[in-house]
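Removed: one protein chain of the complex. Kept in place: all other protein chains.
Just so it is clear, A and B label the chains in written order, and each chain counts residues from 1 on its own.
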């Protein structure tokens, strides 16, 4: 009787919980920086998740993370006091419950991705074309807490949509909807905080009982014509609780994307625009990129066991720094290698080389400690990254 | 051979480890507060656990939590600097090992619930009648580290008991045995800390090697006569390491509870009393509540597929504030809906509306920042909470 040796989900009567996860180990180095240079080893993403069907019609997905080899103490924690950000992050990545009784009007509740941005919503951390997402992510939203109506394919037409309302910020960091007064030049933070600290009671035993009356609204509509073309339009708007001089009272972001492919050749492009960035009002930052990838294995240009995929991305980030238009271009050259073509994301090695151009103003801003000026995934020095991935 | 595709516990020869977990997503709003008002989304409890039989006679249960959509950084962490408590909590919820060789005298070691309080010890976070436990919890103890002798049913008589000794505090927060000088008016904290910082060495490589010689003792005895009646008496006492003027040198809590039900109708009531509260000595706080629930599905009053359960709870918390008797009443109206009656806690939606009365003094105390006066689960404004739950 081997059945006693397997994991028995306690209550599930239908589809058992599926455990999934992966880790990404990196070695990276920058070139041409003003300081010491050298290879540094690290862990990019480390994830563990459980998903399944609770009862017919109700599915769940809970994902936890220990990105950056997170520990609550130790060397990284201490190093973080010197250089904030190196200690990684742990916590709940996704906690979503989906009610799919009506396929065309499904309801999702919890913490999950705000429906803005093609790359952000269509690709997970373990199946990205490049090691890092595009700078485009800095201008959209990441995960937040809320509810969303959605359908992946309305009556088999190829049309899909999402329409959600969330607390007025992004729970996950490093984007336009994160605590968006934080790190701005005036030093006034927290304009995007969804909580109000008044004489009212706002938290009772773990339940946040009082909001600010401000929200983040987001919507997306897309169309999958055929494998060659998938277009998508999305947008989000959040109102700040309050804003200091020069800070944004609200932030609006929108994104248009297209992607497709055939026989191993793939393309993807996005354009994003935000009214405000890093809490500063009226900056109208925008970003566009185009990416191409050619899976030589799918194109049957390699031996059967060799799954190699060269990829290239050109991206341009536009911002207004002290009244002057500023640019940062990142060209990323990449090669993706899957150890087993039949299971490409279970064991994968990715090599990226990023070449920034026109980044002088960003380097200056960064040197002045004005780190908010640099988009999250924007490189300002030539950088080589090698990433090993294993998952299950 | 599909057996290689399932989760194989490494060492277990008997009952395989069982993975369990759930998440609760909330949307809530308060009415009549002095500040902004609005709906706020959040995650109440997020849990993952493993339990099973290590070897015959020895069972284990390890549960981890990420309540409040906890993350080590991000928006919540930053918001927490403004309003403490919003960032949730992560960590080990339970880590218990049970030696059950003698059914009448079982030994449990680890971190687990101190045996005080009927609702606290008989109901888990995913099968509560209401979204929040009663205020009664504030006057008892939560989980702590220690050892406990217990039996769930002594010689089939219906009598059960627990008798334990723990470090002199509750590891989990928000109750009478938590760091109980913390937040009191005099500002002297930590009277309940089980550790002493002397010139002695108190920690060696992860093992806490020196205690203070003060403990928390707790005991419970109960009787299950039949489905109609389960009565229970429990109590706990802890000695503080040291106490400032006005603070408690010790704290004693006791609880009496009764519950039962038949054909879908259920009742439960508890009375609790503590000598000290929030570290302040001699306050003699007490609390009582009665709760009723009627499962219309079990009563066969609804169609077979509809599992609806109205519930109501009336509770009164009594405290002594600056020499004057103070009261807080909370009336909770609730409706519980299980998506699938055969698996009621796998997918559940709960709606609660809480109406506080006689809470003026608490609102005043809260406005003065004297938050310790408000019991953990006590509402001081009308509050609506909707909670979605999925588990496995």
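Before moving on, here are some points about what is shown:
Convention: contacts are C-beta pairs under 8 Å (C-beta built on N, C-alpha and C of every residue); 3 or more make two chains touch, one makes a residue touch a chain.
Keep in mind that what you see is a predicted model, and the values were worked out from it rather than measured.
Within the whole complex, the absent chain has one touching residue among B:120, B:133 or B:214, and that is B:214. Of A:168, A:272 or A:383, it is A:383 that touches the chain left out of the display. With the whole complex as reference, residues 2, 4-13, 16-17, 19, 50, 52, 54-60, 62, 64, 70, 72, 87-92, 95, 97, 109-111, 145-147, 166-167, 169-173, 178-179, 182, 189-190, 192-215, 241 of subunit B touch the missing chain.
By the touch rule set out above, subunit A reaches the unshown chain at residues 3, 6-9, 12, 14-21, 23, 25-30, 33-46, 48, 66-76, 78-79, 82-83, 85-86, 88, 90, 131-133, 174, 339-340, 342-343, 345-347, 363, 366-367, 374, 376-381, 383, 385, 387-392.
As a convention for this text, only the chains that are shown with their structure count from here on.
Centre-to-centre separation of subunit A and subunit B, using mean CA positions: 35 Å.
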